[in-house]
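Chains shown are a subset, placed as in the full complex.
Chain naming follows the written order as A, B and C, and within any one chain the residues start at number 1.
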Amino acid sequence: MNKIEEAEAVLGNLATAVNMLQGCPEFALLIPEVRVNLVYALPGARTPQEVAAVEGRITAVQGLPHASGMPAWGASDHLARRIIEVRKYDPTINAGINFKYDRTVMEIAQSYCSERGWLFGWTDRTREPDEVAELDGSSMPWKVKQLVDSSGGVPRLFYEGAGWGKEPLFVALGSRATEVAEIAIEIARRYREKTG
Amino acid sequence: MNKIEEAEAVLGNLATAVNMLQGCPEFALLIPEVRVNLVYALPGARTPQEVAAVEGRITAVQGLPHASGMPAWGASDHLARRIIEVRKYDPTINAGINFKYDRTVMEIAQSYCSERGWLFGWTDRTREPDEVAELDGSSMPWKVKQLVDSSGGVPRLFYEGAGWGKEPLFVALGSRATEVAEIAIEIARRYREKTG
Amino acid sequence: MNKIEEAEAVLGNLATAVNMLQGCPEFALLIPEVRVNLVYALPGARTPQEVAAVEGRITAVQGLPHASGMPAWGASDHLARRIIEVRKYDPTINAGINFKYDRTVMEIAQSYCSERGWLFGWTDRTREPDEVAELDGSSMPWKVKQLVDSSGGVPRLFYEGAGWGKEPLFVALGSRATEVAEIAIEIARRYREKTG
């Protein structure tokens, strides 16, 4: 594949993942206040412009997951930078999705990981560097290092605990957008069963 | 007006306000992580089902404000309950909108209020009751009472400082959705001028 | 009601009608090639700017009816002008909706009208004035006169037969947008039953 084909394959996998999520009503239960980001990075991406994401994020309309816009380059900042940083530890990771954190999600995510022998992790936002670090971009390396160190490697599922001004969130990581969408869908189905 | 006409007038004013916001590119700069809620309560509303809001909230797509869905009853929970509570202190308030908090917005909002002789306020989330109170719904009365007490009345513009797991947010209150949209649009224009 | 309240009541009734249609999966079966217009005119409207309609029309996404945009003034031209013209014969008509024409819809629409004692009508596009008339706007009066004359009054349901370059379409007329949405929904449900 040349560079253009590579980029289109990324965008197409992201569109496929969005169609999967939109076709899963249970996923509406996992949409957090900040809405859902779904991102997929080009091989070797160094900036958010080389990471594809859903414009306007994924929200819920009439009880169903609904993408606000098209998959597009540069449509995510924070989750995009996280993927770029995670890859320094595990170059097989290209995609990520965030979703709601609560105790039920946590129980499901932990079982899901132990069934598969996957690492499960969390990041402790109370120990985050200060706001200045956030603004100059140096906090992401710190956060990802802390996650990897405390989890014994790059975990496929982890949560970021609540922080000052920050909603707690779950994140699933994987090699492709469809892969992380599948994880989120399976967790959503179990969530539906548990919560009725 | 009978009850049906009254309800449709509320929904129509909300649609008008959405059209105003969608037509203001500068407002995209004020969209917070949790997206924008815009709500308008029926006279005498006692539950969120009697409060109209934009389904899926208002996000930004291709740099422009974009409503994810239609104005509909029951489409907001938290901001809807806040309006219901505020009205116990000031029955002229029916509508509210939330938007991004940062220092620049705060300066603009304070000037805006002092130009008009309006009360300006804030709520201190660090003193919020615990999570249990949040879940059983008793925290909203507490929060609104704290806002009114500390502001010397119901303020037209206020911010909720960051909290544990909570993004800081600005809120504008008014008698109609178009009125709070006008406030948000004027603040967005000044924000654009200040930030270039 | 003053003028602004009147306008907002119209927009709010249109939003209510859109919510009804979006909540009716069967209506997706009645969406024609040209998509669905739903319009509601202000009392005394003389131009399409005084008629509210759904921006971008109503289409089907993932098998469900979906409004492309907000209810807004001036968002329809052709159906808006038709309503304005129809009112010269029946001032109780303010709203209209168009939907798919086929033989099954025709049978259902005829039964529906005869159950209610309503006039049923059709317009014969083969006898339409030429294209020049269309462009200078003089064809709408001609078309509506022909409809009223041939139907014995203003019919609540009628179809426009296919024309040169024109898809055949059904139109329902009524006093409010919610009223014509109810007609369309009932026809869609019967259509679903008949076609399986």
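Following the convention adopted for this analysis, a contact is a pair of C-beta atoms (placed from the backbone, for glycine too) under 8 Å apart; a residue touches a chain by one contact, two chains touch by 3 or more.
All values reported here derive from a predicted model rather than from experimental measurement.
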Next on the checklist: Copy number of the whole complex, given 3 identical chains are placed, is what?
Outcome noted: 4
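Just so we're on the same page, only the chains that are shown with their structure count from here on.
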Checklist outcome for this item: Here the gap between subunit B and subunit C, centre to centre from mean Cα coordinates and rounded to Å, is 36
Checklist entry - Using CA atom averages as chain centres, what separation in Å is found between subunit A and subunit C? => result 45
Checklist outcome for this item: subunit A to subunit B, mean C-alpha position gap in Å, rounds to 29
Checklist entry - So which stretches of subunit A touch two or more other chains? => result 62
Item to check | In the complex with subunit A, residue positions of subunit C that touch it | outcome: 22-23, 62, 64
Checklist entry - What part of subunit B is in contact with subunit C in the complex they form? => result 1, 5, 7-16, 18-19, 22, 67, 70-72
Next on the checklist: Residue numbers of subunit A touching subunit B in their complex, please.
Outcome noted: 33-35, 55-57, 59-62, 66, 68-69, 162-168
